[in-house]
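Yeah, one chain of the complex is gone here, protein chain that is, but the others are all in their spots.
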Amino acid sequence: MEPYIPHTDQDLKEMLDVIGVQNVESLFSTIPSEKRINSIDLPDGIDEFGVLSKLRKMALTNASADRYAFFMGAGVYNHVIPSAVNQIASRGDFYTAYTPYQAEVSQGTLQSLFEFQTMICEITGMGIANASMYDGASSLAEAVLMASRYTQKYKALVADTIHPEYLETVKTYVAGPKIEIEKISHDSDGKVSLNDLKSKIDDKTSCVVVQYPNFYGIIENLKAIKEISKDIIFIVVANPISLGVLEAPGKFGADIVVGDGQTLGIQMNFGGPSFGFFAIREDPKFVRAMPGRIIGETVDVDGKRGFVMTLQAREQHIRREKATSNICSNHALGTLYASIYLSLVGPKGLKEIGELNISKSHYLLKRLEETGHFVRTFSAEFFNEFVVKTDLNVSKMNKALFKNGIIGPLDLSKIEEQMKDQLLFCATESNTAEEIEKLISVLEAI
Amino acid sequence: MEPYIPHTDQDLKEMLDVIGVQNVESLFSTIPSEKRINSIDLPDGIDEFGVLSKLRKMALTNASADRYAFFMGAGVYNHVIPSAVNQIASRGDFYTAYTPYQAEVSQGTLQSLFEFQTMICEITGMGIANASMYDGASSLAEAVLMASRYTQKYKALVADTIHPEYLETVKTYVAGPKIEIEKISHDSDGKVSLNDLKSKIDDKTSCVVVQYPNFYGIIENLKAIKEISKDIIFIVVANPISLGVLEAPGKFGADIVVGDGQTLGIQMNFGGPSFGFFAIREDPKFVRAMPGRIIGETVDVDGKRGFVMTLQAREQHIRREKATSNICSNHALGTLYASIYLSLVGPKGLKEIGELNISKSHYLLKRLEETGHFVRTFSAEFFNEFVVKTDLNVSKMNKALFKNGIIGPLDLSKIEEQMKDQLLFCATESNTAEEIEKLISVLEAI
Amino acid sequence: MELIFEISEHGRRGFIPPKLDVESYDLPDEFKRAEPPRLPEATEGDVVRHYTNLSRLNYAVDVGFYPLGSCTMKYNPKLNEYASSLDGFSKIHPYQDVSTVQGALELMFNLQEDLKSISGMDAMTLQPAAGAHGEYTGVAVIRAYHEYKKDFEKDEMIIPDSAHGTNPATASMNGYKAVEIKSDKNGMVDIEELKKIVGPHTAGIMLTNPNTLGIFDENILKIAEIIHGVGGLLYYDGANFNAIMGKVRPGDMGFDVVHFNLHKTFSTPHGMGGPGAGPIGVKKFLEPFLPVPTIGKKNEKYFFDYSHKHTIGRVRSFYGNFSVLVKAYAYILTMGGDGLKRASEMAVLNANYLKAKISETLEVPYNTRPCMHEFVATTEPLLEHGVKALDFVKRMLDYGVHPPTVYFPLIVHEDIMIEPTETESKETLDKFVEIVEKIAKEAKENPKLLQEAPHITPVRRLDDVRAAKQLILRWK
Partner (left out) sequence: MELIFEISEHGRRGFIPPKLDVESYDLPDEFKRAEPPRLPEATEGDVVRHYTNLSRLNYAVDVGFYPLGSCTMKYNPKLNEYASSLDGFSKIHPYQDVSTVQGALELMFNLQEDLKSISGMDAMTLQPAAGAHGEYTGVAVIRAYHEYKKDFEKDEMIIPDSAHGTNPATASMNGYKAVEIKSDKNGMVDIEELKKIVGPHTAGIMLTNPNTLGIFDENILKIAEIIHGVGGLLYYDGANFNAIMGKVRPGDMGFDVVHFNLHKTFSTPHGMGGPGAGPIGVKKFLEPFLPVPTIGKKNEKYFFDYSHKHTIGRVRSFYGNFSVLVKAYAYILTMGGDGLKRASEMAVLNANYLKAKISETLEVPYNTRPCMHEFVATTEPLLEHGVKALDFVKRMLDYGVHPPTVYFPLIVHEDIMIEPTETESKETLDKFVEIVEKIAKEAKENPKLLQEAPHITPVRRLDDVRAAKQLILRWK
């Protein structure tokens, strides 16, 4: 404990003197004495080496991507991260700063967030982006709330092909404002059923939500969906790393594009933290209904360009119970990772990475099909994930893979009971041909 | 290759136009055409992920201290390093700076070096320290050269208990200036033979060199050596991490104290880089014979304190063939690690760490002796290393240890043939009781 | 500084993706992006320089004193950063079989247990991503509980006027009406007023204790009695937990739900605004309502526990901000029970010391008792010199320290809210006092110096109004 607390006995004495009390204890006299405790029921502190030894031991029991090949995606992906990303983002000048309340000494944060907003707009094809939400799921929930707040309508149509955890999150969030959630089913090709969608739209409908690519990896037909949903707020959950190759949702008339930023240079981290992004069409009225912090450009008294938090009248610290959201701390550091990542890969890199994901996953599918044990479940075009049905014993298969240094696909029955023997496979630019052949050879040997 | 080189085709064209040549090739026209080559016989460049995959594979074949317990020292030690050391020292503002030629924009470097010089003076008990040499061995070689340069005498007496590689380095360096090296033998307790030393001193003698603790871990009697060697330049090679508990060489009248800084917060790095330190007694004449860069305090035109490289008239870039050394680049970054390390541990921590090394190594010795297979070779007091003779088959023993996750002691016969079955064991504060018991149990099972 | 887009040059690259080593698959054209996004095109060197230079424009805890009230800007230990970066923690997937991530689950389980001990609660979830997210989750649990009890009348959440904006905003998001309760002359909840406004509509109360004035509400047991008396629940906003570790537990004071800000009390870095982590703890009777999954342990094996019968569902994907949790856990191990207690003691000592010193220069309202980990001062008397609190703190930037929070809580005019934290030394506090004294003097002698401050920062006072009017929210 001591290395973080500077107080020497001498300090203590002098400070108590100034305060005019006998001891530290008496500073706590306002706490009702019958509830006072004298200690916490925890062991005493230990030294750095001891702490690290404990933690290192825990870390070593986890099967991590530096030692295992991963063929699992489903919302969190093992992508290649340029070494520079982590090395710059781990500068204390960034990560030990607070929310940029004092803009004059926070231009590093503010400019980088402004640049981030721009990059999100560029890849999504939208006009305005905020400075981040917690994650993809909570961003989506906030988008659904925003749609109802803006339209004053209380029914959201949600494709049943979005990530199940996103759907659960939305369901939690709509309980307060009492927004009804109606699911849209999918066709046998894995895409949103346009007929079902059409049939469910009514004048209570605030928004329609689809994921792009969807939970099963399928590239939804945004154009057709937009045509059907017309003036209803069109919310797209996008995987940003796919947007170097896939057309931007904004091009199809999306009103809100949200998603999770993990794929943009952030480690898997067992699922968190990454960050949620939140972008909308350019609309000065719409933006006032938007949640989250927004950075704007301005000038200082000398006319020099600078950046500040703006449109704060939407936020909880000003608007309190009438705020567009309760969000305060966001996930700014994640946006820094993403900004550095996108700056490094650039438009060409992002495209190439997308193409690699497509080629690798399609090659993986082909090789799986060739084993005779796997058949595709959905027929539509996909990005880096796909569902197959297998005649192998799934748990035996995944154990065999693990023994061979491979974290296998997601067993979908664990998420949706009715999807027995269905596997969600993923391949990214980080999966080498060698890894794929290894996987196949293990599968063939089962 | 491309991510480091900015030139676009457009740039190239514009730049060639300005220069007034047709192509880049023609800029190389001054090279004799008969010797020109068109390519390097190496494979083409590969991408970051490919490079890292290759290197990670190589790294994983090495048995490293995150997975193995180390009982090996002999000049490089597995100490505990506070996490803050590496995280601060890996700021690009430090490690991508050059030698501080432009002091006004290098105060970070210069002040930290000035502080380092102070810390070295404090732990060694000396008056002046330079801003680093390459390593302990080359520091020692330079000290021996300095002694002859200063005294104009050409015989150096070197204890045969100094690190063998240091001795070899000295031997190389004295070939040019033709300094004679005479070895001083050691007594059966492992300390320098005072009689032998006495008998070898003559008026050609420039210096006497001892190591503290010596190569076998023994704490030399510096006081007695100084008494005998009197006005001869007394050079001590010290392990700095021991100087929190052991009396400072300066207190015994050392004229030059050198050593290797690896123990002060630097990873083992397979033997390099660390840095060499070089300290002398406070003496305005002596310092002018000193090699290496020295930082001094001064003021700027406004009277504000600042730091600069000083006494440069000793150095090669000014004095050329008459310089005190040819050293130019030193090992400044290593000194930053050491400065941060020493700032964190402080006087109390350095003492405690020294005490831990003593207790752990003595406990290890006791446990080894209890197995009945190990007998101490030297009887004198030691710091964190000691020599034992074993009746076990050494290579079999070390293999058994390795299988059990332990890097065993140094087999001294590999360094000095006549030391068959002699082992140099080391234990530091990083060796837990658990590790020691594991070691013992493996040995008992052989 | 130039924007990264402004140094971009077509054709430059900062990273080369892996080579394709399998057969290529070409997506049908209909799916393909027509125009590439205008992302920066720059070398790795350009990018590194850009962000290195940006970072040097930032103030941060690693740079200096950061007494931002309510934010607990304590030092963030480097050990925790290193630990969370270990491959075994950072390169694992949330859907891996639990048998392959036992260490991660063990850590989360232990952290749940530790936070329970510290807060006196019976069950924990680590899922929320920040304090406000914890509030959201906690109030959702309260709502679910009332609904489960078919108590549909309860539609009001009581919130003190001194509360943080996230409290009323959270109440609204959960469909509650936020009912404001006034503070009394001691800065505490006005008990008489409270008695008047509670009733069958009262779903609960959201409190920070100590509150945002840094005052410990001495009537807390009375408040609990009143709220519980009408069937309401008590929510503890743990943003100020740094004042009470080892001294008192929310669970013992009568709170039913509590959130932690791991990024405040448990020293995980704020990351320019996030990520944080906002675990919540509840009393036994609320455990069935917690979001799923929590972490369980059986026969020395750890597992995801989905057994919460009346779960509110999920408030985000996966299990929480895991790498933040690693840092907080490392911190707890390092500090231990004794160290956490000492942290609170020294935090409170520092605040009282600073209050004693600063009250010689600035007015400190409600200054009748010791404060806890923070206190509020006001520069209101300087208004006569034309100096606002904002001017006052902007001038601090010229002296190289980060200003305290200003204009919060809303109930004190021209207030500055100072939280030194326990990791700051007496010397640092003394220097800060000197600066405050200097500026107070300047305010009277040369108010322009403050009104036009800051003078020597990378940019000077920025035009917020213009930013909100001429909305430039992205580079074009």
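In this document, chain identifiers A, B and C correspond to the written order of the chains, with residue numbering beginning at 1 in each.
Basically, contacts are C-beta pairs under 8 Å (C-beta built on N, C-alpha and C of every residue); 3 or more make two chains touch, one makes a residue touch a chain.
Because the structure is predicted, anything quoted here is derived from the model rather than measured.
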item: Chains shown that the absent chain touches, full complex; value: A, B, C
item: Contact with the hidden chain (one of A:Ala84, A:Ile241, A:Val257 or A:Met397); value: A:Ala84
item: Residue of B:Ala129, B:Ala147, B:Val210 or B:Leu368 touching the missing chain in the full complex; value: B:Ala129
item: Among B:Leu336, B:Leu368 or B:Val388, residue touching the chain not depicted; value: B:Leu336
item: Option from B:Ile184, B:Val257 or B:Val308 whose C-beta touches the chain left out; value: B:Val308
item: Chain not shown, touching residues in chain A; value: 2-6, 8-11, 46-50, 82-84, 86-88, 92-93
item: Chain C, residues in touch with the chain not shown (by the definition above); value: 7, 9, 12, 43-46, 48-49, 52-53, 56, 61-64, 75, 77-78, 423, 425, 427
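Keep this in mind: only the chains that are shown with their structure count from here on.
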item: Chain whose mean Cα position lies farthest from chain A; value: B
item: Geometric centre distance via CA averages, chain C-chain A, whole Å; value: 20
item: Separation of mean Cα positions, chain B and chain A [Å, integer]; value: 47
item: Centre-of-Cα separation between chain C and chain B, whole angstrom; value: 46
item: Sequence positions of chain C contacting 2 or more other chains; value: 12-18, 42, 44, 48, 52, 56, 77, 79, 81-83
item: For chain A, residues that touch 2 or more chains besides their own; value: 3, 48, 52, 56, 66, 80, 82, 90-92, 344, 429-430, 432
